[in-house]
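As you look at this complex, bear in mind that one protein chain is not there, while each of the others sits in place.
Up next is subunit A:
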C-alpha cells in the first residue's frame, strides 16, 4: 500500500475509534448524568450504576486507544491538539479521574456523605466530558488559531465560542438521551418507568439542539460547502434516526430506539469526520496551516506496522468486548447482586 492510502485508512480508523467511543461511552456518560434523576434512594442509585458496572471501563478504553492511535498515526495532530486544548483537557482528565474512582469507591463505605460525594462525582464526571467532547469536535471543524509551525495560538476561551458550546449542549443531551434509552433496556419496574419517562422528555431538547447545531454548522463552517447542499445519506439518516426515536419509544420498542440513538450518534460523528477530511485540525488563522492527514502523519513504515497490528487485534477486541455485553445482557434489578 502506498503512503496516501494508509493515511486515509488511519483517518478512517481514528474516526471509527471516536465513533465507537461516543456510542459506548456515550450511554454510560448518559447513565451517569441521569443518576441523580433516576435514583431516589441509595439502592436505586446502586442499581442504576450497576447497569453500566461491567462495561464503563472497557468503553473508556476506546478513548485511550483513539488517543494512542492519533499519537502513533498522526503525531502532529496529537501534539497540536493535546497541547492546544490544555485547560479543557485538564478539566476532562479531572472529571474522568473522579468518575472512574467513584464507580469503584462509592459503595466501599456506608457513610451517606461519602456516597453522595461520589454520586455527584459520577454526575459531573459524566456531564463534563459529554459536553467537552461536543465542544472539541465543533472546534476541530470550525477551526482554531494554528500558526505555520502547527502550534495552537489561541487560549482556553477561544474554544468556548457559541458554535462550539451549541455542539457541546447537543452532545450532552444526545448522550443523556442515549443513556436513558439504555436504562429502559436494563432496568425493571419503577426504574424502567422512570427511564422511559425521562427518555421521552429528553428527546425534545436533544432533537432541538441537534437541529440548531446542524443549522449553525451550515452558517459557521464549510462542512456543507464541502459535502454539497444535499449532504448525502449519512447526515440525513443521522437526523431521521433521531426523529424515529420518539415514535419507537411511544410504541415501547426500547431496543429499536437504542439502535436509532446509536445510529444517530454514529452518523453525526461520521458526518463531522467527512467534513474534516483530509484535514484533522482546521487552522482559522490561515487555511494553508491546517493539519491534514498528509502533513501530520507518521512515516509509511510506521503506518504499515500499525495497520497490521490493527487488522489482527481490532476484530479480537470486538469479539471479546461483544461477548462481555452478551454475558451481562440481563436487566439489573434491586434484587440483583450489586457489585458497585
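A few notes on this one:
Quick note on the criterion: a contact is a pair of C-beta atoms (placed from the backbone, for glycine too) under 8 Å apart; a residue touches a chain by one contact, two chains touch by 3 or more; residues count from 1.
Assume contacts and distances are computed from a predicted model.
Its record in UniProt calls the unshown chain "Cytochrome ubiquinol oxidase subunit I", which is the match among "Cytochrome ubiquinol oxidase subunit I", "ABC transporter", "Zinc transport system permease protein" or "Iron-sulfur cluster assembly scaffold protein IscU". Contact with the chain that does not appear here is found for just one residue of A:96, A:185 or A:274, A:96. When you scan A:27, A:152, A:216 or A:273 for touch with the missing chain, the hit is A:152. Of the listed positions A:53, A:205 or A:278, the one in contact with the omitted chain in the full complex is A:53. The omitted chain makes contact with just one of the residues A:65, A:238 or A:254: A:65. Mapped onto subunit A, contacts with the missing chain fall at residues 50, 53-55, 57-58, 60-61, 63-65, 67-69, 71-76, 78-84, 86-87, 89-90, 93-94, 96-97, 100-101, 103-105, 108-109, 150-153, 156, 298-299, 301-302, 305-306, 309-310, 313-314, 317, 320-321, 324, 327-328, 337, 339.
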